[in-house]
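All protein chains but one are shown in place.
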Amino acid sequence: MEIIRPLDIITQSKGKEILVEMKNGKQYKGKLVASDVHPNMVLEEVTELDTNKKLPWIFLRGDNISLIKPPE
Amino acid sequence: MEIIRPLDIITQSKGKEILVEMKNGKQYKGKLVASDVHPNMVLEEVTELDTNKKLPWIFLRGDNISLIKPPE
Amino acid sequence: MEIIRPLDIITQSKGKEILVEMKNGKQYKGKLVASDVHPNMVLEEVTELDTNKKLPWIFLRGDNISLIKPPE
Amino acid sequence: MEIIRPLDIITQSKGKEILVEMKNGKQYKGKLVASDVHPNMVLEEVTELDTNKKLPWIFLRGDNISLIKPPE
Amino acid sequence: MEIIRPLDIITQSKGKEILVEMKNGKQYKGKLVASDVHPNMVLEEVTELDTNKKLPWIFLRGDNISLIKPPE
Amino acid sequence: MEIIRPLDIITQSKGKEILVEMKNGKQYKGKLVASDVHPNMVLEEVTELDTNKKLPWIFLRGDNISLIKPPE
Partner (left out) sequence: MEIIRPLDIITQSKGKEILVEMKNGKQYKGKLVASDVHPNMVLEEVTELDTNKKLPWIFLRGDNISLIKPPE
């Protein structure tokens, strides 16, 4: 992956599964549909890791995100 | 749903029921009436999930929102 | 109520009783006198719900507001 | 009192006694000397309500203020 | 003291002893050397009130300041 | 290392292993791939120090970072 700016790794993850950890520690795994510079993000085919609930989609507010990593 | 920018999923949810989780963990389910870029939001026919109270409408301040997802 | 932008529901509540919940969970019920885009707000004929104290008026700082809803 | 914008109630309280509650819950009662748009504020003839200490003046930083109300 | 804007009381305290309380409740007493609009501040001949330690100077970051008052 | 502005030490760490501590105390060690002015950062060959998990990469949101230091 050619990463020049940090946000590149998010845009290049479009269509791939990623894991997002929020500032409150909650984690969400899903396929990245869209992201912006905050980075607000929309995932689909989502799993809420702490409840194991399945969701068709989720909107995660950028300023509440702590980190993003590949799914374990 | 054609999602280009993350906020598209909110604007495309207008008139539909969504579930909003605030930074303090409180959740509100209701029909999306209006939203903006923060995203401040107004829902109607609202249920406060932790008290099960019914409200005709609610204004949720954007910077206090953590995530938005379809109702369970 | 014709709500185009979320803040419309606040401006259209002018003169009506509303309930405001702050980020620390405290709730204030009163008649909306004025609001702005933050939304800083002034209520009159106010009840502090957790102490049941009556106040002639209150100024609530916008960035400390979590949500606004009709009085229960 | 003619209140058009919420901050009007602060400017119109100049010279009067008001009660200011900070985000950490501490309350200060005193005569309003000056305020600005944040609203940073200076009170004089001040009482720190939780210690009952008397102070000639106090500067309260705007972003740490939660609400303002008339003294009880 | 002629206070038009709240920050005037800080600029007019230059060379005088003041007491600064931070958002975490820690208090610092010292002679005000310099301040700006945030208000970042530099005090000299400083006492850390909770440890009673003496310091030649201290830089206090403005956004972490809660209030400023005369020394007790 | 010639460090004129603080962010220089991050840009000059590109390709090197660094340790990043987040505001919640969690620490991540990895090779710096990209950074920007916030400083959002992407690390690869990552170790989550508190779980010892290995990750191919991680995106760390700048405003949630507390400090950066060389690996111990």
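Per-chain residue numbering starts at 1, and chain names A, B, C, D, E and F are given in the order in which the chains are listed.
The rule is short, and it goes like this: contacts are C-beta pairs under 8 Å (C-beta built on N, C-alpha and C of every residue); 3 or more make two chains touch, one makes a residue touch a chain.
Remember, predicted model here, so these are calculated numbers, not experimental data.
Considering the whole complex, the hidden chain is in touch with E, F. The set of chain F residues touching the chain not shown comprises 1, 3-10, 23, 25, 39, 62-63, 65-70, 72. As for the chain not pictured, it touches chain E at residues 22, 24, 28, 33-36, 40-42, 46, 53, 55-61, 63-64.
Here is the rule we go by: only the chains that are shown with their structure count from here on.
Contact with both chain C and chain E is made by D.
Common neighbours of chain C and chain D under the contact rule above are absent. For this pair, chain B with chain F, the centres built from the Cα atoms lie 34 Å apart. Between the Cα centres of chain B and chain C there is a gap of 19 Å.
The multi-chain contact residues of chain F, meaning those touching 2 or more other chains, do not exist; every residue touches at most one other chain.
If touching chains are joined by edges, the resulting network of the protein chains shown is an open path.
Pairwise chain contacts present here: A-B, A-F, B-C, C-D, D-E [touch as defined].
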